[in-house]
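All protein chains but one are shown at their positions in the complex.
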Amino acid sequence: MPAGEYMNNTPHPTAGSNEEEAWLWAQIKAEARRDAEAEPALASYLYSTILSHSSLERSLSFHLGNKLCSSTLLSTLLYDMFLNTFSNDAALRAATVADLRAARFRDPACVSFAHCLLNYKGFLACQAHRVAHKLWTQCRQPLALALQSRISDVFAVDIHPAAKIGKGILFDHATGVVVGETAVIGNNVSILHHVTLGGTGKAGGDRHPKIGDGVLIGAGATILGNVKIGEGAKIGAGSVVLIDVPPQTTAVGNPARLVGGKDTPSKHEDVPGESMDHTSFISEWSDYII
Amino acid sequence: MPAGEYMNNTPHPTAGSNEEEAWLWAQIKAEARRDAEAEPALASYLYSTILSHSSLERSLSFHLGNKLCSSTLLSTLLYDMFLNTFSNDAALRAATVADLRAARFRDPACVSFAHCLLNYKGFLACQAHRVAHKLWTQCRQPLALALQSRISDVFAVDIHPAAKIGKGILFDHATGVVVGETAVIGNNVSILHHVTLGGTGKAGGDRHPKIGDGVLIGAGATILGNVKIGEGAKIGAGSVVLIDVPPQTTAVGNPARLVGGKDTPSKHEDVPGESMDHTSFISEWSDYII
Amino acid sequence: MPAGEYMNNTPHPTAGSNEEEAWLWAQIKAEARRDAEAEPALASYLYSTILSHSSLERSLSFHLGNKLCSSTLLSTLLYDMFLNTFSNDAALRAATVADLRAARFRDPACVSFAHCLLNYKGFLACQAHRVAHKLWTQCRQPLALALQSRISDVFAVDIHPAAKIGKGILFDHATGVVVGETAVIGNNVSILHHVTLGGTGKAGGDRHPKIGDGVLIGAGATILGNVKIGEGAKIGAGSVVLIDVPPQTTAVGNPARLVGGKDTPSKHEDVPGESMDHTSFISEWSDYII
Amino acid sequence: MPAGEYMNNTPHPTAGSNEEEAWLWAQIKAEARRDAEAEPALASYLYSTILSHSSLERSLSFHLGNKLCSSTLLSTLLYDMFLNTFSNDAALRAATVADLRAARFRDPACVSFAHCLLNYKGFLACQAHRVAHKLWTQCRQPLALALQSRISDVFAVDIHPAAKIGKGILFDHATGVVVGETAVIGNNVSILHHVTLGGTGKAGGDRHPKIGDGVLIGAGATILGNVKIGEGAKIGAGSVVLIDVPPQTTAVGNPARLVGGKDTPSKHEDVPGESMDHTSFISEWSDYII
Amino acid sequence: MPAGEYMNNTPHPTAGSNEEEAWLWAQIKAEARRDAEAEPALASYLYSTILSHSSLERSLSFHLGNKLCSSTLLSTLLYDMFLNTFSNDAALRAATVADLRAARFRDPACVSFAHCLLNYKGFLACQAHRVAHKLWTQCRQPLALALQSRISDVFAVDIHPAAKIGKGILFDHATGVVVGETAVIGNNVSILHHVTLGGTGKAGGDRHPKIGDGVLIGAGATILGNVKIGEGAKIGAGSVVLIDVPPQTTAVGNPARLVGGKDTPSKHEDVPGESMDHTSFISEWSDYII
Partner (left out) sequence: MPAGEYMNNTPHPTAGSNEEEAWLWAQIKAEARRDAEAEPALASYLYSTILSHSSLERSLSFHLGNKLCSSTLLSTLLYDMFLNTFSNDAALRAATVADLRAARFRDPACVSFAHCLLNYKGFLACQAHRVAHKLWTQCRQPLALALQSRISDVFAVDIHPAAKIGKGILFDHATGVVVGETAVIGNNVSILHHVTLGGTGKAGGDRHPKIGDGVLIGAGATILGNVKIGEGAKIGAGSVVLIDVPPQTTAVGNPARLVGGKDTPSKHEDVPGESMDHTSFISEWSDYII
C-alpha cells in the first residue's frame, strides 16, 4: 500500500514503537471522519464506536463490550473489564496494533484500519481472547471461560483462554475457528476460517498443536494433537494434519502430504503467514488433477 | 409439490412476472395466518414479521432490520435502508422471489414460503447481501462493509459486498459460507454450508471463483482462486478445488478429481443446482471404498 | 475425575436415577457459589443464571430463554415454553443430566458442570433441540422450526427438529454442526464441530445418516445420505462418508476408507464416543505421510 | 353498560365468584381478538400480551414482567415472581378482577377490559403493588422495595409496599400518586392522579391516612398524617386535608373545608368512589366564585 | 431572538408557509452539526436522531419510535406508523413546526430548535398525540389507545387520543399533564406541568374543558368539567377551576376567583399563552399576603 493512501500525513513510525499506537489511532480517526462525512447513515455508528473516544483502547473496549454483552452480562461490566485490562498492559496494546497492521497489509479486501477495527470478527475475537487469556493467567478462570463462551456465541470463534497467541495475527473471515487449551500460535501467523487446532482425546495435558512463526493455514484445515508446524510452513486448505510439518514446507491433502514428497519436500523462501500465497504450490502438487 | 398444497387458490403465475410477487406474498400471508391460528404462542411473532405488513419488501425489511441491528446500528436505521433499497429496485425483488422459490422447491425440509422467509439464515443473509451489493455499486462502501460485518456476526455467512450473485440461489443451512470480493455466482445455483469461494493471497485484482449457472456445491467444499466452475457442474462435499471444472461434470475429493477421469469425465444431463443430487456419483467414483 | 473434586460431599448416585438430578443440581450450585465468591464481577451472572433458581430445569429454561430470545420472540415466552416442556418430561431432564455428565467427563477442558451448563453452546443447542423435537412430535411444527432457526442463528448449530438424538451426547465446540431431518443419533455419541449429517438431494423421505451408540465423529466430517455408522465406529476428522461404516471400525479420508482396509478393517475395543480417542489410528493409517 | 356490549354471550356471573374470573378472561380474549382482527399493526402486541396466554394471571404476569424489567432486573425473573404470587393467592386474583370492573364501569373513557389490562398504568401499578405488598408480608422487604422503585420509575406511581389497599380500586390516570407506608385504603375507592396520602415527618410509626370504603379523592388532593377519611366521603380536587373528614361529607379547598360548613355539613347519599361525581357540590360551595 | 442567532443565513420565511418547514429543518441540522462538532460524546446521538435524516418528519418519527417503543411494541412498527402519518398530512407537519416555534420563542430555557426536538417531552408527547388523534379519527381506536398508554408511561403525559389540540402549543416541563377525552385546546396555548383538563364523573358525553386561543395555564392548575376558558385568559398556578372564565381575565386560587372581582374583573391586553407572564397579577391579587 503506498504511503499516500494514509489519511494523516505524519510518517509511519517504527513498528512496535510507542509512537505507532498514537499514529495508528490518528489514522483510524481520520478514516472514520472521512467515512462519517461521506455516509451520514453510518455517522452515528462511527461516532459512537470511534470518533467519541480518546484512545484506541477505549474505542476497542467500547466496541467489544457492546458486541459481547448479553442480557446477563452487561455491556458496562464488559467495557470496564476490557478497559482495565488494555489500560494496564502495554504488551496487549502492542499486539492489537500488530494485528491491525496484519489485517490491513495482508488482506486485499481490507480497505482501512477502521474497517478492520469495526468489522473484522477475527480481529475482534482475537482481541477479546487476549483479554480472556490475561484473566486466565491471573487465576480468574470462571470469568475467562464466560468470555470465551460469549466470543464463541457472537463471532463463532472458539479459542480456549489458556491458548497462547503471538502478535501480528490475522484470523481471516474467522467463522468456525477452534483453538484448543494447550495450543500455541507464534507471531505473524495467518489463519483462515474453519481452521481447527484440536486435541487428541479425553486425556488432559499438552495435547494441541504448536504453530511456528509465519505459518499460513488455509481454510478448513484441521490440525490435531501436540504436533509442531515449523516456522514458515504452509498448510493447504482442507488439509488434515496429524504429524509434524517441517519449516518452510507445504502440507496439503487429507491426509496431508508434503509437496515435493516426504523425503525431498520443496522449500519456499517467503513467509507464507505474511505473503498469504495460498495456491502457488498447485503446479508442484503432482497428483492434483481435474 | 402438488398445486393443491398452496394456501391460496389463484393459479401460480409465470415465474419472474409482476404477478408472481403478489401471488407469492398472498401465499406467504395465508401460510402465516394458518400457523398463527394453530399456534397462539407463535402468533405474535407471525403478526409482527408477516401479517402486519402490506408487502413482501416491508416484511423482509422489518425482519432483516430486527435481525441485523445492534446497539450501535439501530433497527429503524436498517429497516429504512432495506425498505428504500427494495422499494426502488424491481430486480432485487424479483431475485428475492426467485430465491424463495429455490428454497421451497429444492429443499425437502422447507415446508412453506413463510418458513423460508422467517427461518432460513441462508435466504436472509443472501437478501441482505443483495442490498449490501447495491450499496457497494452506489459507492457507499463503508455502509456496505458494515452490513457485511453484521451478516457475518448474525448468520455466520460472510459474503463480500462486491461479490455478484444471480437469482434463484439456495444457500442451504448456510453457516460458515465465505464468498470473496471478486467471486461471481450465476443463476439457479445451490450452495451448501461451510462452502468457501476464496482468494489466492494478498494480491488484489480478480482472484475469486466464477460459478456458472445451475452449479451445485456440496457441504464444506473449498474453491480457491480465479477458477471457472462450468455450467451445471457439481462439486462434491468436502472437495478442494483449485482448477477449472468443465460444465456438466462432477469434481470430488481433496484434491478434487473429475468423476470418470480427467480426460473422459462423466457428463450428467440434469441441472444439479436444481436437482440437488449430492450423491448419485458414488457408484462412479471408482476409488471410493469403505 | 476423583470424587474429591466434587463440591458437595454426598456420594454420586446411580446414573439415570431420580437422585442423580438432585445431586447434580446441588453440585452445580456449589460450583457456582464458589465461583461467585472468587469473582465478584461474575457473581451477578451466576446468581441470575444459577443461584437464584430452585431447580436445574428452571435454571436451564431461564438461560435458554435469555440466549435464544430476539426482539420478536421474547425471553418470557421462550422461558415459559422451555419450563413447561422440561417440567412435564422426566426423560428430557434425564437426557440433560446425561449430556452434562458427557461433557464433564469426556472433555478435559470442561472444568465443572456449571461451566458446561453456562458456556457450552453444543450443550445448550442440544437441550433446545430436545425441546424443539418434543414440539415437533406434538404437531407444533411452526414453533419447532422457529426454535431451530434461533438455535442456528445464536449457536451456529442447525439441527432439524425432527432429528432423533439419544442421551449422553457431547457436541464439542459445536459451531457449524448440521443434522438433517431424518437423522438418528444413538446414545453416548460424541460429535465435534463442523460435522454434517446431511441428505442426498431434493427428494423427501428417509435420507439422512443413522449414527449408532458410542460413535465418535471428528471435526469437519461430512456424512451424507441414509447410511449407517455402526456402533462404536470412529469417523476421522475431515472425512467424507457416503457408505455404511461397520461397527467398531475407523473410517478416515476424503473419500473415506476403513483403517486396515475394506476387507480386513482393524477393530477397536473401546467406545470411541466416550474415550474420545481421535488420533490413535494414525500409525495404522498406512498412506498417511508427511 | 348494557350486557349486549359484552363480546361473549354467557351471562355475567356474580362478582367475586369463582366463575367471574373465567368469565372476565373470556371477555378479555374476545375483545383482544376483535381488536387484532381490526388492526393488524396491533395484532402482534395483542397476541403476545393476551391471546397467547391461557389465563388472566399469566397474561398479567407477562405484561408486568415486560413493563417493569430493566437491564439489571430481567423480565423472566419478574415474570416468574408475578406468576408464582398470583397463582398461589386467590384473593389477589379476585382483587385484580374487582379492579378491572372498577375501571371498566366507573371510567367512561375505558372502552373494554382489555383496554384497562393493557393500557391503564394505574391498574398495572396497583396489581404490581399487590404483589409487592404480599412480598412485604412474607418478610421479603428488599425485593418488595426494589419492585416499588421500578413501579415508581415506570408508572410514576409510588406506593410503599407496606400500604394496605382494598379491592375494586380505580387509580385514574395515576401519574404522581404517592401512598405512604402506614396508609390504608378501603374497598371501592377511586383516586385520581397526583393524589398524595402522605406522612407527617421523620418519626416512624402509624403516620399516614386511612381511607374508608367508597371514598373519592379528586386530582391533586393532598392528605397528610394519620387522619381518617370516613366512608363515602369526597375530597375535592386540589384540596389539602390534615384533619379527619366525616363519612358521606365533602371536603374542598386549601385548607380543606366541609361543604355545608363544619357543624352542618351536607351529607350525600351516593358512594362517590363508585359514582365518580366530582363536581356536583359546586352550587353548594358558597365562596366558589368566578 | 435576533435573527443573527440563527445558524443558517436565509431569512426566516412566513409562518405556516411551505418554505418554513424546510427553513426550520435546515436550521435544526445546522444546530445539530454545531453541537456534534463541539461535543463528540453527543455526536452519535445527534447523527442518529437528526443528522442522518433527510427531513423533519423522518427525524421526528425515528426519535418517537425509539422513545415510545417497548419489548412488545417494536420501534420499527412505531417508526413506520409515525412516518406514514406525518408524510400524508401536511397539517400535522405544520402543527409540529408551530409547536417548535412556540417552545423556541416562549421558553427562555430553550436554546435551539434542536434542543426542543430532542429533549422536550412536552413537545414529543404532543406530536405523538397528534398522530394518536389522527388514528382515532380513522376509527383505529385500539392503536390510538395503545399509543396514549405508551406516551403516559414514557413522558408522564396522559392525553386522550380524542382530545382536539390546536397549533403553536407549548407543554412546558409537561410531567403530569392530563387531558380528557372531550377536551379542546385552541391555538397558541401554553400549558405548564401538572395541569389537568379533567372530567366530571362517570357519565360519558361532552364533559371536559374547552380552552380558547392564547390561554396560559399555570403549573398544577386543575380545570374540571365542560367549562369554557375564554380566549386570552390566564389561569394561575395551583388554581382549581370548575366554572367558565371570561376572555382576557385571570383566575387564581383554590377555588379560583377572578382577579379584580367577579363583576369587574381586570382585563389584560396581551396574549398570555404567548407572553407567558405568570405573575404580574400579584399586585392586583388583593388577599395575597405573606
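Letters A, B, C, D and E name the chains as they come in the text, with residue numbers starting at 1 for each one.
Just so it is clear, a residue touches a chain if its C-beta (ideal position, glycine included) is under 8 Å from a C-beta of that chain, and two chains touch if they have at least 3 such contacts.
Quick caveat: nothing in here was measured; it's all calculated off a predicted structure.
Engineer: In the full assembly, spell out which visible chains the left-out chain is touching.
Structural biologist: Touched by the chain not displayed, across the whole complex: A, B, C, D, E.
Engineer: Determine which one of A:22, A:38 or A:74 touches the chain that has been left out.
Structural biologist: A:74
Engineer: Touching the absent chain in the whole complex: find that residue among D:65, D:168 or D:220.
Structural biologist: D:220
Engineer: One chain isn't shown here. Among E:45, E:86 or E:136, which residue touches it?
Structural biologist: Here the residue in touch with the unshown chain is E:45.
Engineer: What subunit D residues would touch the chain not displayed?
Structural biologist: 70-73, 77, 81, 140-143, 145-146, 148-149, 152-153, 156, 158, 160, 175-176, 178, 180-181, 194, 196, 198-205, 207, 220, 222, 224-225, 238, 240-245, 251, 254-258, 262
Engineer: Please give every residue of subunit A in contact with the chain that is not shown.
Structural biologist: Considering the whole complex, subunit A reaches the absent chain at 44, 48, 52, 58, 62, 65-66, 72, 74-77, 79-80.
Engineer: Spell out the interface residues on subunit E facing the chain that's missing from view.
Structural biologist: With respect to the unshown chain, the touching residues of subunit E are 35, 38-39, 41-42, 44-46, 48-49, 63, 66-67, 69, 75, 105-109, 111, 115, 118-121, 154-156, 173, 175-176, 192-194, 218-220, 236-239, 252-254, 274-280, 282, 285, 287-290.
As a working rule, only the chains that are shown with their structure count from here on.
Engineer: Suppose chain centres are the mean of their C-alpha atoms. Which chain sits farthest from subunit A?
Structural biologist: Relative to subunit A, the chain with the farthest C-alpha centre is D.
Engineer: Identify which chain pair among A-D, B-D or C-D reproduces the interface of B-E, meaning that over half of its contact pairs, matched by residue number, are the same.
Structural biologist: Answer for the repeat of B-E: C-D.
Engineer: Which whole number of Å gives the spacing of the CA centres of subunit A and subunit C?
Structural biologist: Centres of subunit A and subunit C (C-alpha means) sit 28 Å apart.
Engineer: What is the distance in Å between the mean C-alpha positions of subunit C and subunit E?
Structural biologist: Taking the average C-alpha coordinate of subunit C and of subunit E, the gap between them is 59 Å.
Engineer: Show the residues in subunit B shared as contacts by 2 or more other chains, in ascending order.
Structural biologist: 41, 44-45, 48, 52, 66, 72, 75, 77, 156, 175-176, 194, 220, 238-239, 254
Engineer: Using the contact definition from the top, classify how the chains connect: line, ring, star, complete or other.
Structural biologist: Drawn as a graph, the chains make a fully connected set, so complete.
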